[in-house]
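Let's turn to subunit A:
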Amino acid sequence: MSEPTGPVLLRFDHASLAYGRVRVVEDVHGTVHGGEAVALIGPNGAGKSTLLRAVLGLVDVVSGGIEVLGSTPARARREVAYVPQVDTLDAQFPVSVGQVVLMGRYRDVGWLRRPGARDRAIADEALDAVGLAERKDDRFGTLSGGQRQRVLLARAIAQQPRLLLLDEPFNGVDAVSQQALLAALRRLQDDGAAVAVSTHDLALAHLACDEVCLLNKHQVAFGPTEATLTPELLRAAYGGQALELAGDSVIVAR
Partner candidate 1 sequence: MRYLLEPFGSPFMQRALAEALLLGAVAAVVSVFVVLRRLAFVSDVLTHTVFPGVVIGFVVAGTSGIVWGALVFAVLSAVLITVLAARSRVTEDASMAIVLTGFFAVGVVLVSRQTSFTSDLTAFLFGRILTVDRQQLVVTAVIGAAVLLLLALLGKELLFRAFDPAGAEARGYRVLALDLVLNLAVALVVVAAVRAVGTVLVIALLVVPAAAGRLLSDRLAGIMLIAVGTALLAGWLGLVASWQASVNHGLRLASGATVVLVLVVLYGAAAAIATVRKVRA
Partner candidate 2 sequence: MAAVVAAGVLAFAGCGAGGSGRAPGGNAELDVVATTPVVADFVRNVGGDRVHVVQILKPGVDPHDYEASPADIQAIADADLVVKSGVGLEAAWLDDTVSSAGYGGEVVDASRGVTVRHGNGTDEQKAGDPHIWHDPANARIMVGDIAAALAAKDPAGTAGYERNAAAYDAKLATLDAENKAEISTIPVAQRKLVTNHDAFGYYCARYGITFVGSIIPSFDTSAELSGNELSDLVAKIEQTGVRAVFSESSLPPKTAETVAAEAGVQVVEGEDSLYADGLGPAGSPGGTYLGAERHNTATIVKALGGRV
């Protein structure tokens, strides 16, 4: 991961986040360049989702700042794609895989108009990028959890974003889907996009991410993966929920 990286697409400048009066995340500081992926790691309730929402402009930044694509989160939102956790969605909903991916085009199509041939082509390509082109006409709920997560990623890809945010996309996902997700993300990064993904999976972080942000309501560390995923720092982030093994191995609880 020492390829030349692009411009800064995401910058946290000692940002603290709050819901109303309650501060939930303190002092996040770091940058993500085009072509890079950063993993947000921390126990449940650490503020990973909140941080992602703040990048979308949906959470108040009460001190410091967040700069997205050189601009404010609200203004940059057009080119920022968000992939939610797949189990937040109703599996019974009568919508096809193709229709879900096409939803990624809606904002660009705009109000009052219908998606055109070009939009459909982009959507088809996005679905192909996650390896599910042949499931296009199946109902979304008939796919496995991992496959559904891939479809949601395809929806995000169809948006043609420059920054991609993923909320625990690897939870409970089978190996095949995991590979497909990683491959698609890799391709996006090769095209210059930046990726921020929250996850519990340290192995995946090692495998796929250039940088790591360790969070537990405040930033514990933000830096290159190798240097940041150390036992000491992990212990600091997970508090008593980390278990040490022989040598330097650490197991963290969720």
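On the choice of candidates, all candidates are chains of the complex that A comes from, given by their letters.
Definition applied: a residue touches a chain if its C-beta (ideal position, glycine included) is under 8 Å from a C-beta of that chain, and two chains touch if they have at least 3 such contacts; residues count from 1.
Note that the coordinates shown come from a computational prediction; the quantities given were computed from them, not determined experimentally.
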Since the rest of 1 or 2 are in the complex but keep clear of subunit A, which one touches it? 1
Which part of subunit A faces candidate 1 closely enough to touch in the complex? 53, 56, 58, 77-78, 82, 84, 88-90, 93-96, 99-100, 103, 106-107, 109, 111-112, 114-115, 139, 152, 155, 165
